[in-house]
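Take a look at the structure below.
All protein chains but one are shown at their positions in the complex.
Let's look at subunit A:
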């Protein structure tokens, strides 16, 4: 039936007239239907009032930076809540067997189900439920054992059925929280599952409004998402970014998404309003979209605080609207103004029976849950005695943290491991743009490397040279050291000889040194190290050079 997916090719192409065409063609069995229709989705005033009208012009165009941040913050405090969409890392879509691969040809990962063709029915991918439950548990939510899907009804061309299968009154998770690196808790209001919509590419304008024509790619339609809604607990631009980063970290730790903001597997909408300090009621909320890095989260929020604060201080009121972050201008611009509350006419999805979770299933998930970043950070401080800075750095990447712990388990001082990871290893990884798991470096060899420095078999310099070999080819450090004769030169007689010959070849410098330029000591040590090929014991060399020169 649907296995004959090749049968239904669904492509978007441009016709000669420049309009967007959808064409269907059946390739097998010589089945007909080759038709072209042009959709011209050029919309003027559809669901949103575009903000060109004179009434709103004043507020949106007022220069926002009339007041300084400090000035605004002495009167007002921001109230920030964040809605995050995370794409779950499943192989297939939420309700059909289409692949979720990113970067496929437009409209190639589609089938009659995710295109909402007549008569098709959704089939819940069990993996979606599993991953979403894992997320809800990781965010310390109460998991609903009895949950269901609902239909959210609205007309938009990127939504094939013109309703989105989502969850309304019985979300999977409720009342959770996460702990930021700063130690502050941000409450999570709800976590629910839903399907993604298609992607629209507008021609001639940045949105459907005003575009001459629009392309729709339904590859993304039906890809599983979870929406995580925070309580308005966030109080500063920096905290907003921290919240996003921590959420991303958690999702990556429990391995339910790669949370790549550029590929859109994690999307962030920020709700922000200002209220006079000490007041309980909320001000008018503005929604920020199109923020595709954490760096821009704090920038956008900061811009918004200043914009809204300046309006308030000018005795004007911000209006309820959705604004887009513009990377080029480093500012936010009006996208649409809400025409009052939209009515999505939610009702229970009749095509998917309610979902029953066993308490034991949730317990299993909780029991087998990986240690989360906040717990890890705490443990690193207490158990390994790392500094807050180091702990945060190591915990940042799940793979790094795992590697770190495994190395430490081999009995090496944690601080030394952190130093190696954060300097040379990270530098290498960043250069090659790879993950630590993709290198040949094993935790055993790093531990070995560090202990060889500790017992003075090799110098730090040599270790730095060995590391890239380990990362590229792997193998035992001892073997490499022996094969290449890289052992530290600690034999006093041999070293003394080396020092003498080196010094003898720089008579001018010796003169200068003796005339009081003692700074040249470093130069001599360096030269000795160089001629030893980096193998000379630095402490001993230092001592010998001094002795030799004072003779």
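Please note the rule applied: a residue touches a chain if its C-beta (ideal position, glycine included) is under 8 Å from a C-beta of that chain, and two chains touch if they have at least 3 such contacts; residues count from 1.
Following the convention adopted for this analysis, contacts and distances are computed from a predicted model.
Participant: Considering only the chain that is not displayed, what protein name does its UniProt record carry among "Glutamyl-tRNA(Gln) amidotransferase subunit A, mitochondrial", "Protein BRICK1", "MED17" or "NADH-ubiquinone oxidoreductase chain 6"?
Facilitator: Its UniProt record gives the name "Glutamyl-tRNA(Gln) amidotransferase subunit A, mitochondrial".
Participant: Pick out which of A:350, A:411 or A:516 touches the chain that's been left out of the picture.
Facilitator: Of these options, the touching residue for the absent chain is A:350.
Participant: Using the document's definition of touch, tell me which of A:87, A:100 or A:120 contacts the absent chain.
Facilitator: Counting the whole complex, the residue in contact with the absent chain is A:120.
Participant: Extract the touching residues of subunit A with respect to the undisplayed chain.
Facilitator: 1-2, 4, 7-8, 22, 24, 26, 29-33, 35, 37-44, 46, 112, 115-124, 151, 153, 155, 157, 160-163, 208, 216, 341, 343, 345-347, 350-353
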